[in-house]
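This is the structure I have questions about; it appears just below.
Of the protein chains in this complex, one is absent; all others appear in place.
By letter and in written order, the chains are A and B; residue numbering begins at 1 in each of them.
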Amino acid sequence: MLSGISLGQYIPGDSLLHRLDPRTKVIGVLAAAASILAFANWQGLVLTALLTLIALLVSKLPLGIILGSLKSLWLLLVITFLLQAFLTPGTLLAVLGPLKISREGVFAAGEIVLRLALLILIAFLPTLTTPPIKLTAGLESIISPLQRLGVPAHELALMMTLALRFVPTLLQEAEVVISAQRSRGAGFTTGSPAKWARSLLPLFVPLFAGALRRADDLAVAMESRCYRGGANRTRMNALKFSAPDYVVIGVTLAVLAGVVALRFI
Amino acid sequence: MSSIIEIDKLSHIYSPGTPFQVTSLDSISLDIKKGVFLAIIGSTGSGKSTLVRHFNGLLTPAAGNVRVCGIDTADKKQRRNLWRSVGLVFQQPEHQLFEETVFTDVAFGPRNMGLTEAEITERVHEALRLVGLDPLEAARMSPFCLSGGMRRRAAIAGVLALKPQVLILDEPTAGLDPQGKRQLMKHIEEFRRREGATIILVTHDMEEVALMAERVAVLNRGRLVMEGKPREIFSRAAELTAIGLDLPAPARLIRQLRLLGKPVRTDVLTTAEAEEEIARLLGETQC
Partner (left out) sequence: MTMTESNGTGYLRGCPESQDSQLTAHDRDEIFIAVEDLTYIYNHDKAGGHRALSGIDLAVKAGEFLVVAGPNGSGKSTLARHFNAMLKPSGGRVIVAGMDTMIPENAWEIRRRVGMVFQNPDNQIVSSLVEEDAAFGAENLGLPSEEVKKRVEETLRLIGLSQYAKHAPHLLSGGQKQKLAIAGVLVMRPSCLVLDEPTSMLDPAGRVELMETLIRLNRTMQVTVVLVTHFMEEAVLADRVVVLSDGRIAVSGSPARVFAEVELLAELGLKLPAALEIAHGLRKRGFSLPQEILTMDDILAYLKNN
């Protein structure tokens, strides 16, 4: 059985962060990412970290969930730290066999790990606090101006919506197909790569056939419900900015400006 | 008669250790005799499908014991070979067909058993004939070109070709039209007669149970609440209704008549028996 909570999965709640318009959260993440990756020096980074901390506190997310998103990527953080610490030349701090650690290296490594960790924490905030369906609507709304440049914003959003809808169904189906083929003696893991690939056919052919069948049914059902593309379509839950959204966007942009100022002035 | 499946205080828990933890089977004990036709009934979510997945080692007990053909399913090594003696037909098995021809698909199981080509061919032909498909004609076709009912039968042939001692079918007739249902049940009966196999049928169709089963096990919320002959089980109408199960339609009618105070038998199962009882009633009043 497929169980447990997956990385970045929506945690229902009623915090200010949960109630914000999904577009606000996306804008916030973009501003924070720009600050962390492009602009922030030491002081800027501290400012951004402070803002992230406030956001995390406001979200009322359980500490375990927040650390969970870092934990899943801890290896990346450790490797980045070690590479930076060992490969940066400067005043020697310690020597471990052929490896030399410099003072500058430790500082640089600390800084880059902090940047990465902040980025990960912030990137997961919208998915942790927004139902996927609302996040999709937010992304569609943000990229919809690009429609004039030929970006199929509505179609992309619809694809995301359908993917969200059918992932649980297809996982369930996969579980049944695996069990059924096992019951006929299928082994999915033995032999050479060619043999192994061949052994996966009993799983993948039914899954693809099933997905196609579902797609076919779904297309007919959607057309029967008068679906004819994004033009003239309205949304029940039209997105609307409210006062907190303006405040949050204002603060975020002010902090971004501050970070840029600290760097260049 | 000896037991082929012995279940002793079996419990099963889905997603243990997570917030979604559910006890789906709760201390089930049941003996299934060799060669019997057993029907397992219960409303959706009562644990029927979970229970039968313990019979061929797809699931293992969280607590308790399951012995199948003398093998303890907790034994990892022996469990791996259970599929050779216990065939499990899933719901809508036609959705698991994957080979280019019906022949190669039905041959999948026998091939995994390590049989010779000659044996494989013989098994495939026999299995296809059993489900009423032409072994030469249909076998060459792609499974995706068959009609819905034929696809279902081809998929079931894929399990029959294993010649299992125990054949488990999870709602095999769901979605078929009445004729397709009748045909399929006839094929299963034929397989049983020929191989002397034990049949375990998971179903919602009470008429099917009344017509075919020798024993009935009733599940409710993961517990075994009744076990016995169909006549015994269906005479406990009030208990069945309480857990969301129906009687076969003729039994329902006769029960209503009893409630009206008419002198009729309590253990009527089929339309023919119901007709007999009503004819007797009408005959008496007309005389």
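To be clear about the criterion, a residue touches a chain if its C-beta (ideal position, glycine included) is under 8 Å from a C-beta of that chain, and two chains touch if they have at least 3 such contacts.
Please read all numbers here as calculations on a predicted model, not as lab measurements.
In terms of the touch definition stated at the top, the absent chain reaches A, B within the entire complex. Checked against the hidden chain, the listed residues B:Gly70, B:Gly175 or B:Pro263 yield one contact partner: B:Gly175.
Only one residue in the set A:Leu50, A:Leu87 or A:Leu218 touches the chain that does not appear here, and it is A:Leu218. Screening B:Gly70, B:Gly114, B:Gly148 or B:Gly196 against the full complex identifies B:Gly148 as the residue touching the chain left out.
The chain that is not drawn here is touched, among residues B:Met1, B:Ala118, B:Ala238 or B:Leu260, by B:Leu260. In the full complex, subunit B touches the hidden chain at residues 43-44, 147-149, 174-180, 182, 204, 207, 244, 246, 248-250, 252-253, 256-257, 260, 262, 271-272, 274-275, 278-279, 281-282, 285. The chain not displayed touches subunit A at residues 131-133, 161-162, 164-165, 168-169, 172, 213-214, 217-218, 220-228, 232-238.
In this text, only the chains that are shown with their structure count from here on.
In this assembly, the C-alpha centroid of subunit A lies 45 Å from the C-alpha centroid of subunit B. Against subunit A, in their complex, subunit B makes its touches with residues 14-15, 18, 20, 53, 56, 58, 83-84, 86-88, 90-91, 93, 95-99, 108-109, 112-113, 144, 158-159, 162. Partner subunit B is touched in their complex by these residues of subunit A: 1, 3-5, 173, 176-177, 179-187, 201-202, 205-206, 209-210.
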